[in-house]
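Presented below is the structure to which this report refers.
For this view, one protein chain was removed and the others were kept in their places.
For reference, chains read A, B and C in written order, and residue numbers begin at 1 within each chain.
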Amino acid sequence: MKRDRELLYDLLVVRSVEQEIARRYSEQQMRCPTHLCIGQEATAVGVCAALRPEDVVFSGHRSHGHYLAKGGDLTAMLAELYGRGSGCSAGKGGSMHLVDLSVGFLGAVPIVGSTIPMAVGAALGFLLQKLPRVSVVFFGDAAVEEGVTWESIDFALLERLPVVFVCENNLYSVQTPLSARQPAGRTIAQVAAGHGVETESVDGNDVFAVQRAARAAVDRARAGGGPTFLELATYRHLEHVGPNEDVSLGYRSAEEVEAWRARCPVEHATRVLLERGELDASELDELRRRILRDVRHALELARDAPEAQGSLLSDVFASTVSPIDGDQR
Amino acid sequence: MKRDRELLYDLLVVRSVEQEIARRYSEQQMRCPTHLCIGQEATAVGVCAALRPEDVVFSGHRSHGHYLAKGGDLTAMLAELYGRGSGCSAGKGGSMHLVDLSVGFLGAVPIVGSTIPMAVGAALGFLLQKLPRVSVVFFGDAAVEEGVTWESIDFALLERLPVVFVCENNLYSVQTPLSARQPAGRTIAQVAAGHGVETESVDGNDVFAVQRAARAAVDRARAGGGPTFLELATYRHLEHVGPNEDVSLGYRSAEEVEAWRARCPVEHATRVLLERGELDASELDELRRRILRDVRHALELARDAPEAQGSLLSDVFASTVSPIDGDQR
Amino acid sequence: MTRQLTYAAALREGLDLCLQHDSRVYVMGLGVPDAKGLFGSTLDLARVHGSTRVRDMPTAENAMTGVALGSALVGMRPVLTHQRVDFALLAVEQMVNQVAKWHYMFGGQQPVPLVIRMVIGRGWGQGPQHAQSLQAWFAHVPGLKVVMPATPYDAKGLLIASVEDDNPVISLEHRWLYGVSGPVPEGVYRTPIQQARIARSGNDVTVVATSYMVLEALRAADELALRGVSCEVIDLRTVAPLDEATLLESCRKTGRLVVADTGATSFGVGAEIVARSTERCFSDLRAAPARVGLPDCPAPSAPSLAAEYYPRSHAIVQACHRVLGLPAPAPEAASSHPLDVPDPDFTGPF
Partner (left out) sequence: MTRQLTYAAALREGLDLCLQHDSRVYVMGLGVPDAKGLFGSTLDLARVHGSTRVRDMPTAENAMTGVALGSALVGMRPVLTHQRVDFALLAVEQMVNQVAKWHYMFGGQQPVPLVIRMVIGRGWGQGPQHAQSLQAWFAHVPGLKVVMPATPYDAKGLLIASVEDDNPVISLEHRWLYGVSGPVPEGVYRTPIQQARIARSGNDVTVVATSYMVLEALRAADELALRGVSCEVIDLRTVAPLDEATLLESCRKTGRLVVADTGATSFGVGAEIVARSTERCFSDLRAAPARVGLPDCPAPSAPSLAAEYYPRSHAIVQACHRVLGLPAPAPEAASSHPLDVPDPDFTGPF
């Protein structure tokens, strides 16, 4: 568990990184589709705060926050967005394919729902190897429309696997609202509960609440109690992909966006800590400045790193084999 | 709705057809994988009795009963098993691909779960065309393990489509019991209900109960009330595919098979009608004899029909087009 | 002068006409009615024809393909769209086991009038899972027709022909073509399926190209013309069933064959075209054919790697030189525009 100040710190980092990406994106140097998580930082930070370093995380197209919250290397992530050879995926993946094995961030890919069974598989691997580890997967509200999600949850239940399913419900899939995609009169959590999985619905913009719920789920999983499904209510401030606001597209109202901005997860955590007196305004300013400096420094390192070169045909295949009778040789 | 005597008649027909197939299968003239439904006749007969001729049915690998109960042509079905050109699918499909468009049996295919979205699509077609028709799909307990099933149910709910999902839960998928495939502590009906679909669990070996439940579901669907999910408990007497008993395989006990044979749907309906005095033993004998004679006659017609020939490359594509401005020409 | 439209606008007009004229047609896909309208190709159609006929859908590609099929079986004529072929891989079971085989396996009783539009292509770091080009897969499946319009004219003409066809048609649209413009007649017309187009006639070498590679092939032909080489460029338009006649006639004439395809070279469309030509007109071929396509690796995201990954006109020029026994051409001049966005010179009108 992280202390509340650490949670705020992590929130500020993710927010700052995303804002800096948004600011620089129009320079057209980060030349890949980029899904920012501004407005949704608390889900990433709250859940990852409940994890141990050896626990693993998978994610989807909107993964910057998850990667950073799990401890992923910032410069390597930004270098990946810049298409650099030093990117976390050597420039092969771009924003939609982040990985940092050293901190258990096992991978993010932009096929909706696709990492959900992988997270379950990692949990199966832990069970088979008798390792007390937990696997977590982040996905959006659209992912529950994919059948593979329910296949995965059912299998996790069947085998009582140590996995936590984290649904970030931000009400939209690209420009399409939930009401055009999912039946009325039920919540996502209710469907999950119908499958028999332990389920909790949480305010996804309250990082403290998220951490509490995640902690309970992770503890249960580690203790052999099986999977948990968390539905976290949250909201994306910017457009689906790219650095801009998008009220002009007309699929959601300015009022709605405003109402959710008023529930900003970073401001919420800041307010709580200020009110509690665990932080004062000048400390906060200083924190923000330091973070911004670090982020900008990382951005410059990433931007100035050499382009990925000469590796087009490398790593299609691993060149290694693992002889089954290896120890006998 | 069919009268109870008609239901019994239909049950006797399906049973007789399946028994005759089983008897002849070892002659090795029906050279295709054949999944018999002996023990499960009441689901097919009960559900189809609630349908109108213009309502449509889809099914899976174990479809003989559904095809016949919907009014499919017996000789054409048997000819299909025999690989004859006069088969209902011209010999192209075999037992696993039955169709009879004239009675609204739109097709059966042996990919688990695969016709479920098609049935939903047919229902969408009815809605778009404002036709007061209902679409029904039969599938086994394994199909609920496929994600496409939940995708389909969710979409049917979203659009309130006139479709009835009929799950024939016979406890096994090939030789694998439910307990090795699906989480404990929940029923299939509970999962369906969790998705928000109107759900009912029924004794699938009681044809009267099945018809009642199906009738309610079909009426609801036709009235615009949306989809229903029926879980029908039943049991397969013979091996998964082929004409033999299979207790020797060891995956289910002789006692279990016996207990379910004691709940035979055909005997149950017979007993009820005999007890009610709506039928006497000699009428029943006569009925059975007549049915057997008809089935054998159909079998001979099918067997003696010419093999499918010369059509290997026909019908890969339809040769027709439908000009959009057809009426203007 | 004939009216000029973009490829996206041509598609949109084709859909509009189909919706207008045939009440059985409906259009469905993720984001179809939204403000971006599938790269502009469905813009505003929901407002015009209503959101029952121009529909969004849940992110459930597999079921929705079955839904489209089921609706076709009761008389509808769906046009299903996927924003990337990569996403449609979830629906392969439906497309390959069911849609492709339905007419055949039930003895030819039930036509399946279903069009599945899928976006292929490249650019702006699309990377490994947003840029596949799997026409060879669909073409390998008997029962599917596979079209790849390269021009606005054919985008509309093949779309209408596909909607009118009583068979499933897979249409693959390259994202770099949506902005390309060219002449598009008003009203209903068709580009016949299974009919390739001689995009430029020539005598020395045949270049068979698909989709976006037709543009690269035409540019290569321009360059080769400067050196006195006369290139015949065939815009394949339909990948399956192949228009063997046009292909073989050209090979017989030129005796030299280069294939330029948007997909992976190995086991790709080029393999079939080379094999077919070699089998059928071996004695007319005067040199080994050559293929231009993607190397055997997934699509990388970094622009620097993608620039190496995607062959451009110069690769076609090189292949033609090889096939013609000419010395290798001078290396490509450094490009004046970024290679991960469409070349503005390529947007037409042509």
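The definition used in the following text is that a contact is a pair of C-beta atoms (placed from the backbone, for glycine too) under 8 Å apart; a residue touches a chain by one contact, two chains touch by 3 or more.
Everything numeric here is computed off the predicted structure, so don't read it as measured data.
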Among shown chains, those touching the left-out chain: A, B, C
Option from C:D44, C:E93 or C:E249 whose C-beta touches the chain left out: C:E93
Which residue of A:G39, A:G87 or A:P265 touches the chain not shown here: A:G87
Hidden-chain contact residue, picked from the options C:V25, C:V274 or C:C320: C:V274
Identified contact with the non-displayed chain, of B:H66, B:K92, B:H195 or B:H268: B:K92
Positions on chain C contacted by the hidden chain, ascending: 62, 86, 89-90, 92-93, 96-97, 100-101, 104-105, 127-129, 132, 134, 136-137, 139-143, 240-242, 263-264, 266-272, 274-276, 278-280, 282-283, 285, 287-291, 295-298, 300
Chain not shown, touching residues in chain B: 31-33, 83-85, 87, 89, 91-97, 109-113, 142-143, 145-148, 173-176, 180-182, 249-251, 307-309, 311-313, 316
Interface residues of chain A (partner: the chain not displayed): 56, 58, 87-93, 97, 99, 101, 106-107, 109, 111, 114-126, 128-129, 133, 135, 147-148, 151-152, 154-155, 158, 314-325
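By our rule, only the chains that are shown with their structure count from here on.
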Chain at maximum distance from chain C, centres defined as averaged CA atoms: B
Chain at the geometric heart of the assembly (C-alpha centres): C
Length of the line joining the C-alpha centres of chain A and chain B, rounded to whole Å: 45
For chain A paired with chain C, centre-to-centre distance based on mean C-alpha positions, whole Å: 36
For chain B, residues that touch 2 or more chains besides their own: 147-148, 151, 154, 158
For chain C, residues that touch 2 or more chains besides their own: 57-58, 60, 62-63
